[in-house]
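Below is one structure; the comments refer to it alone.
The other protein chains are all here in position, but one chain of the complex has been omitted.
Presenting chain A:
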Amino acid sequence: MNDPFMNLKSSMKKSVFKDLSFSNERKNAVREAIRANQQSQPHNWNIETIIAILESVQHESKDGYNISIQLFQKNERTFQKNEGQLYTLLHLLENKEIITSNWINKKKYYSLNSKGKKYLATYKQDTSKQELSLKHLIEEAAL
């Protein structure tokens, strides 16, 4: 029994796919979209905001809601009326392995990773220099 689909490839190449190729214009359009995406994405998180978050989970793990309460108490208003952004940032920090999370009773509890502890320690030691590299990291993290 010969396979009826045996010539499919050559058949399609000669018929429906004739001259059907992903053009350079299309490729460039993809590249442009990627670049635009790179420029628009970096969200300029405030270093103080990040440090405040790290500090809030420094001693015990907390869920997002309790972190937001603590930030509020510290007079950190970045996420006021914009609470969703906090979760975005938490997610980014998690991706960057600065914090880790744990699901307990349907709530996600965040705590510091060893990397996060190091950031926090160095930040306290040396504010000026740290600001630069953390800032860099955050811009990258936003991608």
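Just so it is clear, a contact is a pair of C-beta atoms (placed from the backbone, for glycine too) under 8 Å apart; a residue touches a chain by one contact, two chains touch by 3 or more; residues count from 1.
We take it that contacts and distances are computed from a predicted model.
Peer 1: One chain is missing here; what is its name in UniProt, given the choices "Spermidine/putrescine import ATP-binding protein PotA", "Insulinase family protein", "Sigma-70 family RNA polymerase sigma factor" or "Raffinose/stachyose/melibiose transport system permease protein"?
Peer 2: "Sigma-70 family RNA polymerase sigma factor"
Peer 1: Touching the absent chain in the whole complex: find that residue among A:46, A:80, A:95 or A:114.
Peer 2: From the options A:46, A:80, A:95 or A:114, the contact with the absent chain belongs to A:95.
Peer 1: Could you tell which one of A:37, A:58 or A:102 touches the chain left off the display?
Peer 2: Only one of A:37, A:58 or A:102 touches the chain omitted from view, namely A:37.
Peer 1: List every residue of chain A that touches the chain not included in the displayed model.
Peer 2: 3-12, 14-17, 20-23, 26-27, 29-31, 33-35, 37-38, 95, 119, 122, 126, 129-130, 133-134, 136-137, 140-141, 143
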